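All protein chains of the complex are present and in place, except for one that has been dropped.
Should a chain be cited, it is by its letter among A, B, C, D and E, assigned in written order, with residues numbered from 1 in that chain.
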Amino acid sequence: MIPLLYEEIVTRALREDLGRGGDRTSDATIPAGTLAEGVVVAREPGVIAGLDVALATFLRLDPHLQVTPHATDGEVVEGDRILAHLAGDARALLAAERTALNFLGHLSGIATTTRLVVDAIEGSGAKVVCTRKTTPGLRSLEKYAVRMGGGANHRSGLDDGILIKDNHRRIAGGVEPAVRGARALAGHMIRIELEVDTLDELEKGLEMGVDAFLLDNMSPEELREAVRRTAGRAVLEASGGITPETAPEIAATGVDLLSMGWLTHSAPSLDVALDLNPGGHSTSLKGS
Amino acid sequence: MIPLLYEEIVTRALREDLGRGGDRTSDATIPAGTLAEGVVVAREPGVIAGLDVALATFLRLDPHLQVTPHATDGEVVEGDRILAHLAGDARALLAAERTALNFLGHLSGIATTTRLVVDAIEGSGAKVVCTRKTTPGLRSLEKYAVRMGGGANHRSGLDDGILIKDNHRRIAGGVEPAVRGARALAGHMIRIELEVDTLDELEKGLEMGVDAFLLDNMSPEELREAVRRTAGRAVLEASGGITPETAPEIAATGVDLLSMGWLTHSAPSLDVALDLNPGGHSTSLKGS
Amino acid sequence: MIPLLYEEIVTRALREDLGRGGDRTSDATIPAGTLAEGVVVAREPGVIAGLDVALATFLRLDPHLQVTPHATDGEVVEGDRILAHLAGDARALLAAERTALNFLGHLSGIATTTRLVVDAIEGSGAKVVCTRKTTPGLRSLEKYAVRMGGGANHRSGLDDGILIKDNHRRIAGGVEPAVRGARALAGHMIRIELEVDTLDELEKGLEMGVDAFLLDNMSPEELREAVRRTAGRAVLEASGGITPETAPEIAATGVDLLSMGWLTHSAPSLDVALDLNPGGHSTSLKGS
Amino acid sequence: MIPLLYEEIVTRALREDLGRGGDRTSDATIPAGTLAEGVVVAREPGVIAGLDVALATFLRLDPHLQVTPHATDGEVVEGDRILAHLAGDARALLAAERTALNFLGHLSGIATTTRLVVDAIEGSGAKVVCTRKTTPGLRSLEKYAVRMGGGANHRSGLDDGILIKDNHRRIAGGVEPAVRGARALAGHMIRIELEVDTLDELEKGLEMGVDAFLLDNMSPEELREAVRRTAGRAVLEASGGITPETAPEIAATGVDLLSMGWLTHSAPSLDVALDLNPGGHSTSLKGS
Amino acid sequence: MIPLLYEEIVTRALREDLGRGGDRTSDATIPAGTLAEGVVVAREPGVIAGLDVALATFLRLDPHLQVTPHATDGEVVEGDRILAHLAGDARALLAAERTALNFLGHLSGIATTTRLVVDAIEGSGAKVVCTRKTTPGLRSLEKYAVRMGGGANHRSGLDDGILIKDNHRRIAGGVEPAVRGARALAGHMIRIELEVDTLDELEKGLEMGVDAFLLDNMSPEELREAVRRTAGRAVLEASGGITPETAPEIAATGVDLLSMGWLTHSAPSLDVALDLNPGGHSTSLKGS
Partner (left out) sequence: MIPLLYEEIVTRALREDLGRGGDRTSDATIPAGTLAEGVVVAREPGVIAGLDVALATFLRLDPHLQVTPHATDGEVVEGDRILAHLAGDARALLAAERTALNFLGHLSGIATTTRLVVDAIEGSGAKVVCTRKTTPGLRSLEKYAVRMGGGANHRSGLDDGILIKDNHRRIAGGVEPAVRGARALAGHMIRIELEVDTLDELEKGLEMGVDAFLLDNMSPEELREAVRRTAGRAVLEASGGITPETAPEIAATGVDLLSMGWLTHSAPSLDVALDLNPGGHSTSLKGS
């Protein structure tokens, strides 16, 4: 990911933690100029995402820190795995620690959760996609984490795709006026997707040449029937209450996409930590 | 919460979703000037937090929207509960919808999770506190959500408290130099807390007059012994792998605080939605 | 256009003109509290775009100004046409004047230029589209102005479409690997467009199922042949040195789109002005 | 130009193009780590301005790019002239390309247009100056481009000069109160200029000791008479509808300055391009 | 002063005081919704500057506060003078109090100090001017405060005037090349000032037509001689170690300007306070 896309977020996050007074604990307990060395470690198995961001966080605080990655984003790691070695000014390492780990834990949590579902439906031909239900301020990073977990991205936002949902349909006065309006305005680079609750609505949309359908809360039987009727004429996306447990059955219906908001809004953080030592070398964990 | 503390976050979140082109779907499917009306609904039981922020999100997009809250932050609600009525320009309501709900779902998820633990240890006299393991950019809001769930806040950041952790101790060369340094620099408004792994370290800290102790990953027996030895001379905070299941046993040891990072970094989002209708009135759900 | 999308640009532009000291001329020559009244006028015929932005500029400086639009964006106007009446604090009107007019003249210039080409190819079935060759900082507004002139928008930026250009092809090692890579990464909401210089490349792209083609600097004969071979299987966009004079011949070849960078990077400004009077009414021009 | 004056504009422009998702085309078609090499080329003759800004744009995206200028701002170049060599990460070069070229083309267009008029009036002793009719957000850069084209700058904004225009005069109640007010407030570092429509107004201004006059839309005869009457007591600036064709006749009247808004608001962009190759060397064009 | 010029400074200052957690004292001690009423008071005599800014600070925190000014910027007040009445939400009043008073005290301190010198040299015909030795971030406000104290402003910054100082002269290789360069580049709206240490340098500058001179650290005798030799051909500015005590003697030499850096960098703050009461009316002080 291009650093320009996240460097402002990193700076803001560091400022949020440093406040007005900086790291008082380190300033008070550790003499200026003290050196330290250590490792960023994944304490549990998972998929890494945000290691670049985490290391950029350390460097943003102090560009003289030595930072050596021992994993790459997207990599599946076991527990107690060293992800990076760090060395340099002890106060800088400590001041950046929590912010860097917050990025790494949050994004790796999303990647790990995504990978769980991706693995669960492997071989089905369906893809796992995320939604716009992301944490405010972190959309680009979270969508990146989904990709690192093997998922694909839906729209980045309101302006790079047209997705006609129930609220639009109700206010527009039905599927037909809504799709007609979308056709007229959508440029030649953007596809149109329509949320449908019934197979009748799907048929109507197919007749109007809609490119993709969001099949909301349909049963596996309905989904299978939707796949049959569509016959490859459009992309089909199943959505609504899909879990790692139900995903295989849904993927087996033949739909193209399974979209899940909780990949980004409810994935638990991955447990990552920074272990520092004064001048010695970091304890020997499983190397990369 | 003072709007000044979150208004920039709201603006940034709206811009993140609107991108360069705005809400293309609504622009394409709904004529300019169309009015709509509807309700923000909690689809599952929980504790509300961020309703003010969510409503401010709608108003930030269009100050002419009518916005009527039917719940207050901190309120425990059942499922299918109307949280607010909204009315006004349909495009504006739709363009702000996802961003507003992302705030509300995320913060209510934290409040709900916090309340779960708070209720689990009710009567013990111990408090539930959060940590600095927050989502980058949202610390103030997430700490507010913890308070709305009945929890208390630890430090806001690195500068409003002194917490000597293992990394500090190791690099400073032990508990003594670290605490001495902290004593010298801490102003008269800030307390000093020390992370300890053993009861010996606790004893040493008590001798040095440390104000509070973070008891990391101690067993209930150790915690009870720590409480006994401390005898009210310092605040005791239990930390490390506490879950709603284990919380009661830990709270029963007599410690003052139970701190849990997952309140803020891993709480699942609460399911909230916006149901809109063109000119009619919103469907009748359980009112406030 | 949602004000949130341009309000920061307006604020920055006002600050750019006011500098550190504000409007010294008005401060020096006009007593505080003096009222004035006047009209924003188009001094030459054209298509209006940015009137909302211009009026928002006045209101940003002083929310108490009275601002009444007499035209709408997208409207074709003759010369000496009143676009808006303004009244209120004279110093505020004068301080915002130049910035507001700079927006209005620039955007109306783009709309007017676009309309010229759109009218020139009327009836051909082809659309006029703009490119990413926009003025730094003003892309959203300039793309909006193109729409107001009857044109359509291509990508908003690098992230909402895939357009494989010559540089990509050369570095990727040819059309095939480039298109294969694009297919793999493009989500289901985004189409893929390929720049081709020859009909052979077009054929290869069609075989690979590319959605759209940028036909760069092809002669009308080549374009016609491209249309014939494509036979509706993909969108065809002609590009390169198209002028209002050559546009009709190119549109007549049957291509779907004519794209022109100069709509946004070289359109001359429309001549607009603000005429103010102290307490009297604005001079009588052609009303709306 | 000091980079601090434009670096924020460059960053904002890059973000505008990269959006939330970055350069999807390059990410999809070119493997990470691929190197490329190439040249920035002027495809038509003109005066270069903004080369530093363009190269800073590439370096802002990736500080490891190798960037070698082969021209300097203010230089007159022929067509197909190499302006710079670039080498480094292919994705970075491609992601920055359009934004960098947009700066270079826009600013060189202004410099080229300015030079056209400057050359047209060479030998007359008059100077070409720009106005505040600039593109919102780009004033400093555009005024710099005018200087690179051989022109001079008028005020940078409302606060670094006093220019009493018709609107001021009308609202202030005439030339006398306006000039008196200006005299009282203008510090000792700033001159006062007065817009006049008639020779009578000029005379009155001269009596009051005005430093400079904006002679609006006067005929060459009137201008000559104004020069005669002024007799060197003040700076005279001709303004209003001056074109490269009419400029020589106006310059010949003896006025000191010719000011033209279209230098900045309507100058067509200069055609510049980036030609990249995977590992080979850039095609041999006319070197510097 | 146009609010746009200071509103960002006000917002930043409020955020600086509120930090991440807001006003904990008021949140803890005063129930939400409590109303209060009170007065902003000058506790000592002085000249008011920044009252608008201070009141805007309260309104920025809470636009529903009632704010009634009882003095105007530039007004000379005695001690214990009510400057404004405030009423509304008690927490909002308390949260904004310190920031608002910091602006008011700082700017009134500058105005008061300026007025002291202005009064000391009344009748001499000389003006008091400030310098660029201002507090970082507050230049526009501080220069405004100087004007409110009866002083005049020198340059706003490096770009709205040319002042050739000793460092320039030494590096440029003397007065002559420096002045020649300045003449060539200065536009027609900006004057040129030269710092001189000796009367010989003054003579040389006068010969070259320099508009103004900064006479650095000259004795009253030298200043008188400088005035005599200049004979009205240029503006003369005395500078260096001028105090309210020495100002009259220096002003009596006939120089046009006395410039003093300490007006802005060392003026003591004026003592201002906010007295609040719960529901009663504010204590009766001297009204406006």
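Some notes on this structure:
Definition applied: contacts are C-beta pairs under 8 Å (C-beta built on N, C-alpha and C of every residue); 3 or more make two chains touch, one makes a residue touch a chain.
The model shown is predicted, which means the values in this text are computed figures rather than measured ones.
Of the chains displayed, those contacted by the omitted chain across the entire assembly are A, B, C, D, E.
Only one of B:20, B:133 or B:154 touches the absent chain when the whole complex is considered: B:154. Of the options E:3, E:45, E:157 or E:248, the residue whose C-beta touches the omitted chain is E:157.
Residue in contact with the omitted chain (choice from B:65, B:190 or B:227): B:190. Looking at E:27, E:197, E:222 or E:249, the residue that reaches the missing chain in the full complex is E:27. Residues touching the missing chain, restricted to chain C, are 16, 19-20 (touch as defined at the top). By the touch rule set out above, chain B reaches the unshown chain at residues 129, 152-156, 159-161, 163, 187-191, 193, 211-212, 235, 237, 256-257. Although one chain is not shown, part of chain E still touches it, namely residues 9-10, 12-13, 16-30, 34, 36, 38, 90, 94-95, 97-99, 101-103, 105-106, 109, 132-139, 156-165, 167-173, 177-178, 181-182, 184-186, 190, 261-262, 265-269, 274-278.
Basically, only the chains that are shown with their structure count from here on.
The fewest steps needed to get from chain A to chain D, moving only between touching chains, is 1.
Among the remaining chains, the Cα-based centre furthest from that of chain D is the centre of B. By the residue-number overlap criterion, the interface of chain C with chain D counts as same, with over half of its numbers used by both chains. Remark: chain B and chain E have CA centroids separated by 44 Å (rounded to whole angstrom). Spacing of chain A relative to chain B, judged by their CA centroids, is 21 angstrom. Residue numbers of chain C whose C-beta contacts span two or more other chains: 18-23, 95, 139, 153, 156-157, 159-161, 163, 190. Interchain contacts join each chain to each other chain, per the touch definition above.
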